[in-house]
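A single protein chain has been omitted from the complex, and every remaining protein chain is retained in its original position.
Take a look at subunit A:
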Amino acid sequence: MEVCRKTANGLDGTELRLGLPGGGLEGDVVKNSAANGKRGFEEIVDFKLKFSPKGTCTNYMDQSDEKVVKISPKDKKFLPCSNDPPKPPSKAQVVGWPPVRSFRKNILAVQKSSDEEREKKIGSNNPVFVKVSVDGAPYLRKVDLKMYKSYQELSGALGNMFRFFTMGNCGSQGMKDFMNESKLMDLLSGSDYVPTYEDKDGDWMLVGDVPWEMFVHSCKRLRIMKGKEAIGLAPRAMEKCKNRT
């Protein structure tokens, strides 16, 4: 019988794996079909052997005899050894035990930021990543807004990334331009691309609208639109500006 080479995940070439919905164990696992009256594994494969499924071992441990220890997740001290008297059987779950990889590694997954999480992140030195999409570009980028101190810096970085996009005038003069309605119109119809962002309220705004710090707090994602499309945003931008002053 040939021995198959191990693949990268250590499994030989001839294997059968049965999967689980959303299962992320070190392999895939089958849904508990017995629970819903669906067929279990032994009915899937066509056994020609006669055997009667034996009942599970009845000689299992009495619950009260289990030597279990109630562990709170924060308790990292050493656990008692076998000489301790048996504790009541209730078990709090311990981090990372049993050692089965969870489907979503909660800690490591990129979480959708809630507002509080964003606030916490912005308060500390943690990065604030937002997605940047450019109309017509095949893929998104992510930028860390904390890396920049002004619109100018952001513009420079995005310019490097996408190379064909210009934010026009930014900085305080640029902001003033944005606040000046007629100049805004010139700017929009002139440039090819215009940066916009989605703020906390879900509105799409022109970048440069608000002071930088406020922008970092409220920006959820960036979208570099074609100039023509952004024209419709200008009046709303003006409204919001007026409301804020």
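Just so it is clear, a contact is a pair of C-beta atoms (placed from the backbone, for glycine too) under 8 Å apart; a residue touches a chain by one contact, two chains touch by 3 or more; residues count from 1.
By our rule, contacts and distances are computed from a predicted model.
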Complex member absent from the view - protein name from UniProt, among "Ferredoxin-2, mitochondrial", "Hemoglobin subunit beta-2", "RNI-like superfamily protein" or "DNA-directed RNA polymerase subunit": "RNI-like superfamily protein"
Residue in contact with the excluded chain [from A:K142, A:K200 or A:K226]: A:K142
Option touching the unshown chain, where A:R101, A:K200 or A:K226 are the choices: A:R101
Missing-partner contacts on subunit A, residue numbers: 1, 3-4, 8-34, 38-42, 44-49, 51, 53-54, 56-57, 59-61, 65-69, 74, 76-79, 81-82, 89, 91, 93-102, 104-110, 131, 138-142
